[in-house]
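Here's a structure for you.
Note that one protein chain of the assembly has been removed; the remaining protein chains are unaltered in position.
So, chain A:
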Amino acid sequence: MGCCYSSESDSTGTNGEITEPLINHKNPASKPPNGTDWVTPNVPSARTDEQALLTSILTKTAQNIIDVAAAESVMMEQHEYMDKARQYSTKLVVLSNSLPPKKALGLPSLTSQPHQVLASDLVPYSDVQQVSKIAAYAYSAISQIKVDAKEELVVQFAIP
């Protein structure tokens, strides 16, 4: 998810696996993806504790914030877009060719004795009622899910 304050989980997929970029660029951009300059967390021993603390705060803030203004300033020439598009589509063609052939969309066989399955007793009333009740509870729970906006997603920094 690419929203603010989610940088800690940016590099991990939903299964906890590291998602690799489709194309690894030889010359990565000089700026990190969140648009801020890298802040070196290594603090020389000469600095005071206060400075070290400040640096760590800066590092943490830089990791947690996506600088929208800086991201917008990164302009790409049209031919660069075209090159990237071509590169990605070539890569996709290669990857899709290596995929196993798609399974036929036919219906799966649920049973080899359809008559027995269809003639067996109907689902007991109590089971149907239980399933209906659970479905109603789930529907009610889902309808009560709300997004609670706590703070602004984009904020202006007042730099003196």
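Here are some notes:
The rule is short, and it goes like this: a residue touches a chain if its C-beta (ideal position, glycine included) is under 8 Å from a C-beta of that chain, and two chains touch if they have at least 3 such contacts; residues count from 1.
Following the convention adopted for this analysis, contacts and distances are computed from a predicted model.
When the unshown chain is looked up in UniProt, the name that turns up among "Trafficking protein particle complex subunit", "N-acetyltransferase domain-containing protein", "Ragulator complex protein LAMTOR4" or "Radial spoke head protein 9 homolog" is "Ragulator complex protein LAMTOR4". Within the set A:Leu122, A:Ala141 or A:Ile159, the residue that contacts the chain not displayed is A:Leu122. Checked against the hidden chain, the listed residues A:Gln78, A:Ser96 or A:Ser112 yield one contact partner: A:Ser112. The set of chain A residues touching the chain not shown comprises 106-115, 117-120, 122-125, 128-129, 132-133, 135-136.
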